[in-house]
Each structure stands twice: as structure tokens, then as C-alpha cells.
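Just one protein chain is left out here, and the rest sit where they should.
Letters A and B name the chains as they come in the text, with residue numbers starting at 1 for each one.
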Amino acid sequence: MDKKWDITLAIVSDLHCHEETFSPKESWLIAGASRKPAGNHPIQALISLIRSDSIRAEVIICPGDLANRVSRVGMMQSWEHLHELKRELNSTLLLTTLGNHDVDCHKKQNADPFYIPRNLRETFPAPSEEELKDFWSHGFYLVSGPCSCDFLVLNTVISHTDEATAKRGTFDHERITCLDEILTERTRTISASTFKHRIVVMHHHPLLHSSKRFSSSDVLAFGDQLLSVLNKHGFQFIVHGHRHEPRITRLSAALNDQFVLAAGSFSAILAELSTSTRNLFHIAKLQRETTNNHLMGEILTWEYNKGVGWRESTSISAALPHIARFCSPRPKIDIVAILVACSSSAGSILHSKELNAKFPELGLLLPDELADLCDKLSQKGIKLVLAANGTPDYLGTP
Amino acid sequence: MISTPIYGAFNARWLSFEDVARTFVPVPQFLQLGHESHSVLLGPRGCGKTTLLKMLTRQALDSWDCSGRAERFKTSFTRPRYEAIYISSDVRWSYELTSLPETAGLSAGLSVQAQRIMVSSNALLSILEATQCIIGAGSGTEVAISASLITQWRLVGTLKSIADIKATLGRMVAEIRGHLNVGDVSKLKCAFDSVPPSFYGHTLDAPTGAIAIISEHLPSELRPSSWALCYDELEIAPPWLRTELLEALRSANQNVFLKLTWSPLLPSGLRTSPESAADFKAIRLWHSHVIDPRSFCDELTRDFLRERFPGIEMTPDGFFRRSVLAAEGDEEPPESYQQGSTEYEVFKELASWDKSFRLLLSDRKIDPDNPVPKSLAEKDQFFRKVKPVALLRLEFMANKGARSRKRPAIYAGKEAVYAMSEGNPRWLRGLLNDFADLGARGGSRLTEPLFVRYADQARLLNTACQRFLALIKASPFKLPNQHASMSGEQDGTLFEFVNVAGAYFNAQIYGREFPLDPVGSFSVPGNADQITVAVIEQLLELGGLVYIGSSPQDVPIAIRGSRFRLSFILAPIHKLPLRTYREAPLDDVLMGLHDKQQMKLF
Partner (left out) sequence: MKLCTFEQLQFSESLKGYDLIVTASGYESRARFVAEKIGHQEPGPCTRLVLSFAEHKKECARPENDAVFEGLGYKSSLCQGRSDAEVTKVVAHALENLRDVPEPRILVDISSMTRAWYGAVVRSLMALRRESKLVVHFAYTSAEFVPPPDEYPPNRIVGPLAGFTGNTLPTKPTALILGLGYDKDRAIGLKDHLDPQLTVLFYADPAIDSRYVPHVLSVNEGLIREAGDDCVFTYPYEDGAAAFRLLESVSNGLTRDWRVVLCSMGPKAFGLYCFLVASLARDISIWRVSADLHEVPYNHKPFGMPMLLQTKWK
């Protein structure tokens, strides 16, 4: 889609980096590993992709789990890699939060479970001292980013002080209330309409995210409340990690749609999931239509395989196609109009160019919405075929 | 990152049509292939059959026309009037197709049905792709063609586009494949029910049917006057496929020609037919005698050097220099055999300790201490004749350490490289690439012409020889069908045959007496057993054996009664000359094998 986007975000989640001596290996990203050949090193391979495809992003986001099992060496290496990617992507802002693997809830290394992240670097994981202070005290910080965007970074491991509390993400009612107050207060000085986009970064999922193999018991206990408050303040795009299974969900609330991107894991070895997804890297682009304030977005995804490096993802391999788009409000699809258009076209078939010209709204649906639409169209005798990258390719009546 | 290797296999099979054209070196056989007639391309692996078939396609010819290569090779050829469809195949495909009958629980009938469906689908996908090239996408013609094909093939839920038809065929094959892999016979039968009968009728039913429909709907300005179906790797295809296509060579269908590839031996079904000459053209792609491929090899080498070292004037002669062993006639410099020449020193040195050679010279009134030809006739009839054997005996029979440093390595030099490549484009390109990599070692850019040292050439050629032997060792001998029950009991292998034959020819060269006219080939008796015949056939296909005909165009019609030699690529391992010598009966050659053990095989 040839379009001018307001902002582009690069999302690198759940790196799970650890040291060479750790066995069995749980990540493809090993601290200090050789960078040659490039295809064997997820970061080097990504740099190759960034250079070959001229990928740029104003902001790079890491929703946590930089380390694997609180490996200090791993955490440091991941942090350095993120800065490296920031340079390659020409980003001006790097936003990181902590995941459960970044916290020593078993207190094996120190009585303070947060000792390692607290002492890693001066500006880790927040970009400035003030934000760092907020991160550790309130459990979140706000930062105004480029392109009139506002970012909220949550610390959903803030209460992970022992094994019991580390069983699920935490952001309790008190913190939500505090967040609400601070956001409301902030509105007095900075109008919410100043921001084209308000984006949230967190580690744990705020809504249920179960699958065939796993339940969702580690969901944020007050996730729905949190989402409600975020919606109230105009935060429409939420990025989280933790599940390693990619998913894009549209939440249609009373106010505005919200879009929750569950990012895939960048480099964890997906022991139980390799049959359903792969290691993923995402680029998310957002656009606010000035005329009607509609939100549009596009998420590009690449999957990693050893040796081959990063390639455009497919639904079959990665559970998410290379291109996933969304629009708020959700576009209405006029099936009757489609039927009429088909019947008047040569061979009752609309090819890609004509299809996109006549029905551009088809290209603004999320993958599961497209799948749903395919079923509905099929019931009406219309066959919609998607291209390998996930976008509508052609459509017709057999 | 892992990606398509650049200099990898030099195998045209997976090159795009455009890339095939970009590296194509024209040969006379291509013009023969362009005729509107059935053709059978005969030759061992790597001899260029796939390249020639792919060059017939529209995409390749368009690319050739635009590339300027026609001018470089000063060759133009009229484009074939037919539309050529290349139907791909490879070793894996052939093996997997052929192994279908071994699937547990699958009856013979079902497995053949599955094979036929897959073969038909493969051909149809190629035809559909070619059609897309002819008409472009989204045209009314595409709709008309698609509609007819959908009706013909009873495709349910398929849109009137070639892309969707291809997708439907792909899903059909995938479904069948899935049931085959898990051995679900009942689901397989259900899947077969929805497959059009033409897909598992005669091999050509579905393709010719599709072509008829496509032709009918193509506008006249796009409609080819005829078509050619180019089936590759037929020699390793399932038996029914081979039989049906070969039989189809006798058909009089003027609309669809067949271009088939085959091993160096004419298919048995065709040999005895008196109409054979009229039904199809047998086009031979190998060289019996060492001198035959030289000009092709020169062209190919020149082309390679131009591409690999742009801006540097390099010639094959400069790159390799002369081979003392293999240069013949005009390839030898005028001073050859004169005093001070390499040949002179070789003869003199050999005569100093090889009594039989000394005697041979003396008998001809040639001074062994000053072996110089007295006349041109003597040079041609004796000196040139004995040169290779003299060189080899000196090289390999002299005492250790007696080798002169001034003599270049034996298996080296342009003529040796060409001979050992057998004019096989893939082998030659592989060798050229290895030689060029040596020159480019160290990463520094070449600024002047490269000469690959003889010692390096010899080393690389020896490696190529070892590698070829490894290929023969890796290739299992396939018993003829009627002997399939012997599988596991039979002792012989292709590898052992080659070793025994090599040892025999080696003994010819390095015996006590200097051989004036050694044996370097064998003839197969008329009563040779079928297993022996099968071994020779399979070695022919691999390229381990070469047929020697009475003329460069001669095509073998039977193993029995024919004459063969070992491929020159094997010369270093058995220390053999690069020349075709006289023949001996096969039984004599295999005597070593019989002596070794009680053979069931040979």
C-alpha cells in the first residue's frame, strides 16, 4: 500500500538472550555469538534485511524478556542489540519494558528480584531518569515520541517479588487508578488531541490469549479495567509480548476501537510452538486520517529461520501473514455490491488491481476478519482468494 | 544467508529460461531440435539435454534475442514455429514417483493411478504457465480458455482464471499427496473420484486436450501453428510413462510434437521399428573420440572466461596451455619430437630403462639415445602413436623420485581438460569454475591473464576424477525388472565394473612389453546376459562409459554388438591415456571379475 504513514514502529519482543554456557539452549540469540554467517544470527540477519529492504522506523519497541531466566549477560547483550537496531533503523526513540524473564523472582542472584535490571545501565529500561523513576515507582511512564505520538510503557512485572506473584502479569487496580489520574492530570496541560497516536507498550497480555496448547492464566488480572482506562484516554494501539504467539485483536469498545498486537518472539526457541508459529519481527505503521479521524494501520511481519534469515511471514508458517491491515471504525463490506461487480466483470472475476480500486475496504481488514469475510462470501457463492502476503488477490464467482 | 548458489551445480534444470539463454553456447544439435518433428535427445547426465529443451521455449528465445549473444557467437537460428512447453522433472521426482508402488497398502492399480495424476498435473501446470506467457493476465482470452478448461476438467469452485485453475490443481495434488503419505487408501480413492479421467488415462490425454482447448480460444495472431511438449529426464521415469511417450513418437499428430530426453542408448521400443527414421530424429549429445568436442569446449571456455574475468583478454590456450599427453596433430607445436622438446626428452628417458621400448625403437631404426623422427610419415605413424603410452609409462613406472621437474603434470593442459570433460557442458563448467576460483584466490582482482599451473590443473582434475568415481559408487545398480527378485543377492555394482575394466586397460599400458596398440575399449558380445547389459546401460547414462560409433552421428541401438570405452574423466585413477584404442571382447575385460569371486552377476 503506497501511503504516507504518520509513524512506523519496529517491534522486537522476547529476545530471551542468554550466555553460551547455558544449556539446554532456549534462544537463538546467544550473548557473544559469532555474527557469521549472517543467517545464523537473528540480529545480523535482521540487519541484512533492514539494509536490503531499506526499512526505517521512528521508534523501536521491545515489550520485554530481553533476557532468558534473568541472565545478566543476556540482558546486556539484548540491550546492545536493540541500540544497534535503533541505529540501523534510523530510529530516534527506543522503548523497552521488562518481562518476567528479566526479573529474578526466585532471588537466585540477589535478594532484590530487580537487582539486575536496576543496575544494568543508567538509562535502562527507560530513556531518561525521570521516566525511570516513574517506571519503578508507579509502574509506568509516559514519553512524547516523534511524529506527535504519545507512548505509555507499563511495567507488568512490578509486583513479581516471588514465585507466587510472578505467576501472572500484574497491574492492579491501584496502579490503574493512579494511571487514570496521571493521564487526566496530563490532559490539563497537554490536550489529548495533540497526539495523533497514543500507543501502549507492556509485556503481559491485557486480554485472554489462550490457544490449543496453552491456557491464559497469566493474563493481567485487571486487564479489562486497564484497557478501559486506556481507551478513555485515546490509547488505541497496544503492543505486548510474552505469549510468543502472534495475534492482532480488535477490541470494539464503547468509545473507540483498540488494536492489541501480541508480538511474536524474536528469538526464543519455540519448543512447543514451532508447529504453529516462528520467531517474528514486526513493523507497525499507523495513520490518522485528518478528515475523519479514522485510524488505519498496517503490520508487516517477517519470520526467522536459521540459515535462511528473515523472510516475509506466511499464515501457514507463522500464523500471521506478512501484511495485516486494520482500520477503525471497521469498514463495512457491501456483499451485494461485490456480487454485482463480479457479475458485470469479464469472467465474473475481479483481479487485484480492479478489486483494490473498487473495494479498497477489503484491504483494511485484519487477517481473522478477512478469513471471516471469506466464509461469508463463500456462503453467497463468492470466492475471495488471498495472496501469499495476506492481502486480497482476486475475487469472483465460480 | 542461505540462497541459490551462483556457481553451484551448473545444472540447467533450475535455471530460469532467461538464465539458460544467458549462458547458452550454441551447438549444431539445437538446430536439429528446432525442426517440426518428434525428437529424442540422447546423452549422459550433464551433456546439455535440459539446456537445449529449455532453449526452445519462448522465454529463453526472447532472452537470447535481446542478449547480444547471437552476435557474439555469430549464430542465428530461426525460432521454432512450435510453442515449446518444458515439463520439468528431476531425480527426486523420478525416484518418488517410481517408489509409489512400494507404499504399504496401496494396490498396483492405485499407485499407477496416483502416478498418472501427478504426471498429468505436472504437465498441465507447465502448459498453463506457458499459456499465461502467451496471453498475459486478465484478458478475455484467459476467461474463455479458463471456462473451457474448468468445464473439461469438472473443476468445482474454480474461478475463470488460469491462476485459480493452477491453485485448484495444486490443491488436488496436495490432497492426494497427503493421503499417500499417511497411507489412507479410502480417502485416496475418494480423492481420485473427483479427478477427471483424462488425468489418469494415457499420458498425453490431458496435455493434448488442454492444448486443443487453448489453441481453440487463442486469437489467430497469438495461436502457435503447433506445440512441442518437452519431457525431461525420461530415462529415469516410471516404465509406463516411458513406454507411452516413446510409443507416441510414432503418432502422426502434426499439432503436438514430442521432444524427449534419453540416455545414450536408443530406447528399446524404438530400435527395431523400420519406420523409426521417419517418426523422430535421434539427436546425439556426446562425443566418442577425443578430438570431437574440442571446438565446442573452446567456445564454452572462451565464453566462461569472458563472463568470469570481464575486461581481461583470456584465451583457453593461455588459461591452460598445451597438454603434452592429449594434444594431437596440429595442436602440437612444430618443434614437437625434435631435440630439446618434451616429447624427445620423454622418449629418450624412457628408452634408457624401458628395455621393451628401447627394442621397439631399435627395430624401427630409431636411435634410442637420439629418438628423432626422420620423416613426417614416421612422426605421424609412430612417434605420435606411441607418445601417450610413452608418457604414461615414464610417469608411472619410473622409480620414485626419478620424475623430471621439467615435465608438466600428465593430466593437465587444455586438450586433457577438454578430453576429460568429454565435451559435457556441466562437467566442463564445473572444472572451469574450480580453475578460475584458484586464480581468484586471495581475493585480489585479476589484472592480467591467468594461467593455471599444470600441477594445480592435475590436482583439480584428479579431484574431479575421484568425485566422479564417488558418484558411480553412490549410484545403486538397478536390476532389470525380470531380475528384481535377485535384489540383495547380486554382488556386482557399477563401481566394480568400472574398476575391473579400468584395471584391465591399465594392465594393457603397464605390462612388461611396451604396447604399440593397446586395448582401450571393449565390444559387447551378442549373447551378453541382461544384467551385464543393464550395468552398461546405467553406466552410459551416468557418463562412466562412452559409446564408440562408426561416425560422430552414430547412435547406438543396442548394447549387444556395440563398442564402448571408459570415460576419460576416469583416466587419472587408472592411469590411462586420453585416446580411443582398439577393442577387446568384454569377457576378456571382465576376466578379473570372474577370477575374483564366483560372480552371480557378470
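Note that in this section contacts are C-beta pairs under 8 Å (C-beta built on N, C-alpha and C of every residue); 3 or more make two chains touch, one makes a residue touch a chain.
The structure presented is a predicted model; accordingly, all values stated were derived computationally and were not measured.
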item: Hidden partner chain, touching residue among A:Arg56, A:Lys306 or A:Lys376; value: A:Lys306
item: Contact residue for the chain not shown (choose from B:Arg72, B:Lys355, B:Lys374 or B:Arg467); value: B:Arg467
item: Given B:Glu71, B:Glu102 or B:Asp363, the one touching the chain that is not displayed; value: B:Glu102
item: Contact partner of the left-out chain, one of A:Ala111, A:Ala164, A:Ala254 or A:Ala271; value: A:Ala271
item: On chain A, residues whose C-beta touches the chain left out of the figure; value: 23-25, 28, 36-40, 213, 269, 271-272, 274-275, 278, 304-309, 311, 314, 317
item: Hidden partner chain, residues of chain B it touches; value: 1-5, 8-9, 11, 13-14, 45, 88-93, 95-96, 99-100, 102-104, 118, 121-122, 125, 170, 173, 176-178, 180-183, 463, 466-477, 488, 491, 493-496
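One rule holds in what follows: only the chains that are shown with their structure count from here on.
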item: Of chain A, residues touching chain B in the complex; value: 37-39, 45, 48, 307-309, 346-349, 351, 383, 385, 394, 396-398
item: Sites on chain B touched by chain A in the complex; value: 1-2, 137-138, 140, 142-143, 146-147, 150, 156-161, 163-164, 167
